[in-house]
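Only a single protein chain was left out; the remaining protein chains are all shown in position.
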Amino acid sequence: MGETALFWIMAPIAVLGALGLVFARKAVHGALSLALTMISLALFYIAQEAPFLGVVQIVVYTGAIMMLFLFVIMLVGVDSSDSRVETIRGQRAAATLAVLGVIVLLTGVTVRATLPSEPTGLAQATPDGNVPAIADAIFGTYVWAFEVVAALLITAAVGAMTLTHRERLFHRPTQKELSIKRFTEGPPGEAAGLPVPGVYARHNAVDTPALLPDGTPSEASINRVLVARGAARSTEEFRHHPTPADIEAGAEGETDEPVGGDDDTNGGERA
Amino acid sequence: MNPTNYLVLSIILFSIGAAGVLVRRNALIAFMSVELMLNAANLSFVTFARMHGNLDGQIVAFFVMVVAAAEVVVGLAIIVTIFRTRRSASVDDASLLKL
Amino acid sequence: MTSTLSALATAVATEGGHGGGQAVVSATGVFDLTWLLIAFPLLGAAILLLGGRRTDRVGHLIGCGASIASFVMGLVLFFAMLGEPSDGRAFTVQLWEYVNAGGYSVDVSLLLDQLSMAFVLLITGVGSLIHVYSIGYMEHDERRRRFFGYLNLFVAAMLLLVLASDYLVLFIGWEGVGLASYLLIGFWQHKNSAAVAAKKAFVVNRVGDMGMVLAMASMITVFGSTAFDVVFASAEGASTGWVTVIGLFLLLGACGKSAQFPLQSWLLDAMEGPTPVSALIHAATMVTAGVYLIVRSAAIYDLAPDARTAVVVVGAITLLMGAIIGCAKDDIKKALAGSTMSQIGYMTLAAGLGPAGYAFAIFHLLTHGFFKANMFLGAGSVMHGMHDEVNMRRYGGLRIMMPVTFITFAMGYLAIIGIPPFAGYFSKDKIIEAAFADNWVVGLATLLGAGITAFYMTRLMLMTFFGNRRWQHSDPPHESPPVMTVPLIVLAVLSVIGGFGLLYLGADIVDWLAPVTGEAHHDLPMPLWLLITITLATVVAGVAVAWAMYGHRAVREDVPAGNPLTVAARNDLYGDAFNEAVFMRPGQYLTRSLVYFENRGVDGAVVGTATAVGGLSARLRRWQTGFVRSYAATMLGGVGVVVLAMLLVRLP
């Protein structure tokens, strides 16, 4: 009686979970629905005198395998969702037809078969309980299968390593080595590191070259990637070209700063 | 309880899994659908094991889980590789080989 | 099981169960060495083809040596065979067991009897002459060694074909000669036409091979074996329906290899190969394999009158068709090829007449081998002297420049049109007699064929060796070197005395073959002298018409193509115009329509089928969309079908 109730409660949930997998737009939702189905299946296993399998189902399948799926989904992009538009002509119709055909055929066969209305049950086959009996079978009758499965697991590990693991083939210099190299090989001016970008009078940003103490802008202060992308400001923009008027003004005394250069005080702190 | 109920449930789950392979573009979902099919088969095995009163079906189900674990690793590795080169996990995008 | 059957076969054969069966005994003494016949040329081919450039300088000598060695071996066996009693001349030599799959086994064993002996001598004898001739003909070809390798390969395969004692082993030789022919037709592969012709020969021959394969499959189904002895012995016990089916399948195979209607189209194109090839393979030997097959399968055809009728009809159609095509061609080799078709039609027709005709078919095959090889080599000699010109409209008056070629060619010419006492007279006349004895219509067809043969061969002769000179070369045509003319002379001698010799000197060919083919005497519906007179009169008429059209007037260099009215208006000779309107025009139309049919009809059928299959292929190919989901859908559909199929079987 209890089993019947369990079945009629959990079976629809299992089917819903399965449908969720097929209809969810986001892969994460699909994976979670599948986990739901698997947990219901685990309950069915336990109900059908297979407690060991029920536990393994939850621990290995739902716990390990589905988590692996989730990891990969994260890697691929959690947010990506499938468009609902079918691009292959006739695919949905063909799929529906084929799936319905298979359901009808197989269900027809199963329902028509004269199966015993009550199962024999495993009480006789497993006098010492389920787990010892399974252990007996795995390490007795099916020991060769058990041994061969090892090949499968090694293959999986080796395969995953070959396809995804990038071995570091060349020695990568450490920070210490880099700094020693800078001192021994680089120009003495760079020994203390490159100048930090940003012109503090009008800008304070990575796309702006630093002005060296002599007032010239330094190209080395800007990230090369920005230059390559064309996102950096030209150093020319900041080069100071003294005009005759400037020289004259400079001779009069440094009172007349250009307009807009007043925020010098804000950017005065050098890190 | 009548084994037929479990079997019909397993057939339905199997077919839904097959449908998933057929209609879902996302390689991960298609692959999860295959896992659903394997699970459905396992349910049948467990049901039949109980029906016949021998453990063989449960043993098969156990080994299927092991095999599935290995298969998942390999499959996900292939999918990740494809994703890294194409930035897409859609099986429809992988259709250069044809005719 | 097989051994019991073969024991049975031997028993039946000893009793003379079917047409002239004789006891087949295991070979002893010199006959044990029959395999050497094949081994010599095979070894030659192996040395030449695998030896690489090292054998370049002596390649042609090795090739000739292998062929001649085989011929000498043939002669030794022949004389040994003469020493045996006339009904004890069949020997088998078992070499090794080829296939033993389940209840079906095939031995590679050779059968040497009177029929295969005749072929062995023809193949090795004419083959050796052609090898020698090729030394001169291919002198300037840098791939001569390879050419000789292929020729040796051909000889080996052809010998295997005629010496096999099992249809399957015969089929291996059959495919072997096909391969050699294919390689040799396309030997000058730099010519696009040669490549196309090779392809066509291959394609058409596959249709014939299907016939062979189906015949063998039927034999396995009905008799459980393809060995000659078992098949022939058990043929009598089989239903007429099956025997007829086997006979028809074999006929299809024969049609493919022997260029008989409706599979004749490849032969004309095959002339793209070097001329010695045309002489050896596409005139003297390979194309007669179909006739050999039918005669060898006498025991089957004896029991299947319907299949025999089909053979006669095919032969009659081909003989007329070939002759008419021969009239239309200006290319000397193609005219000869048409003639070959026609002559093989004669043989096929004779073979279809049953025991009354088998021996005559082989007789004509042998004499044809002599004179046709002679003429082809003569044509080659002409081409050699004319800088590879093949168009007869550019020849003319060559008899003075090339006297040896002319005289030898003339012998062949007289032989083919059937002037006594040249070889063709005896053999063709016998066929015409047998045909008349069988049926008026068939007889008339052979008679008409003889007339047309006389016409087109005279035309060829006149256009080439007589009349005005239509060639303009700085260096005039020259006679070929002795290495080429000596084989011509030998073949010319054979063309002269071959018929008479085979019929009256030593053993009569008919009696010689009787133990294999059986014998049947026929009653002519008219006195023999009258038939001979009518035949000769027809031949003379053919010659006369040709003389009137080509010997009398200058041959035009361009191809006359005006419409008949214009021609008649321009032409003062109303007699000619009349001739043209009454005889030539219908003839030309017939010719044209035949050529058209040949090109469109049969080829069309082949090409059409190919196109249809190709279209289907392109359509099916589209299923391969590249989408893995479509594939999965196909698979799931397949699952439904498979499961349904499994369930449906139990349903009724």
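Order of writing sets the labels: A, B and C. Residues in every chain begin at 1.
Simple rule for what comes next: contacts are C-beta pairs under 8 Å (C-beta built on N, C-alpha and C of every residue); 3 or more make two chains touch, one makes a residue touch a chain.
Everything below uses one rule, namely that contacts and distances are computed from a predicted model.
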* To do: Have a look at "Acyl-CoA dehydrogenase family protein", "NADH-quinone oxidoreductase subunit N", "Ribose ABC transporter membrane subunit" or "Phosphate transport system permease protein PstA" and point out the UniProt protein name belonging to the hidden chain.
  => "NADH-quinone oxidoreductase subunit N"
* Please identify which of the visible chains the hidden chain touches across the whole complex. => A, B, C
* Out of C:Leu61, C:Leu524 or C:Val613, point to the residue that touches the absent chain in the complete complex. => C:Val613
* Omitted-chain contact residue, chosen from C:Gln94, C:Thr221 or C:Thr240 -> C:Thr221
* Where does subunit A touch the missing chain, residue by residue? -> 105-106, 108-110, 112-115, 136, 139-145, 148-149, 151-152, 154-156, 158-159, 161-167, 169
* So that we can see where the missing chain sits, which residues of subunit B does it touch? -> 7, 10, 14, 17-18, 21, 27, 30-31, 34, 37-38, 40-41, 44-45, 47-48, 51-52, 54, 56-57, 59-60, 63-64, 67, 70-71, 74-75, 77-79, 81-82, 84-86, 91, 94-98
* Residues from subunit C at the interface with the omitted partner, ascending -> 96-104, 168, 171-172, 175-176, 179, 186, 189, 194-195, 198-199, 202-203, 206, 209-210, 213-214, 217, 220-221, 610, 613-614, 616-618, 620-621, 623-624, 626, 628, 630-632, 634-635, 637-639, 641-643, 645-650
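The working rule: only the chains that are shown with their structure count from here on.
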* **Winner on C-beta contact pairs when B-C is weighed against A-B** => A-B
* Quick one: report the Å distance separating subunit A from subunit C, using the average Cα coordinate of each chain. => 75
* Structure fact -> Between the Cα centroids of subunit B and subunit C the separation in whole angstrom comes to 64
* Asked: Which residues of subunit B are in contact with two or more other chains?
  -> 18, 22-23, 25, 92
* To do: Specify, in ascending order, the residues of subunit C that touch 2 or more different other chains.
  => 625, 627, 629, 633, 636
* **Complex interface listing, subunit B residues touching subunit A** => 1-9, 11-20, 22-26, 28-29, 31-33, 35-36, 39, 42-43, 46-47, 49-56, 58-59, 61-63, 65-74, 76-81, 83, 89-90, 92
* **Touching residues on subunit A, where the partner in the complex is subunit B** => 3-4, 7, 11, 14-15, 18-19, 21-22, 24, 27, 30-31, 34, 37-38, 41, 44-45, 48-50, 52-53, 56-57, 60-61, 64-65, 68-69, 72-73, 75-76, 80, 82, 86-88, 91-92, 94-96, 98-99, 102-103, 106-107, 110-111, 113, 115-122, 124-126, 130, 133-134, 137-138, 141-142, 145-146, 149, 152-153, 155-157, 159-160, 163-164
* subunit B-facing residues of subunit C, complex -> 621-622, 624-629, 632-633, 636
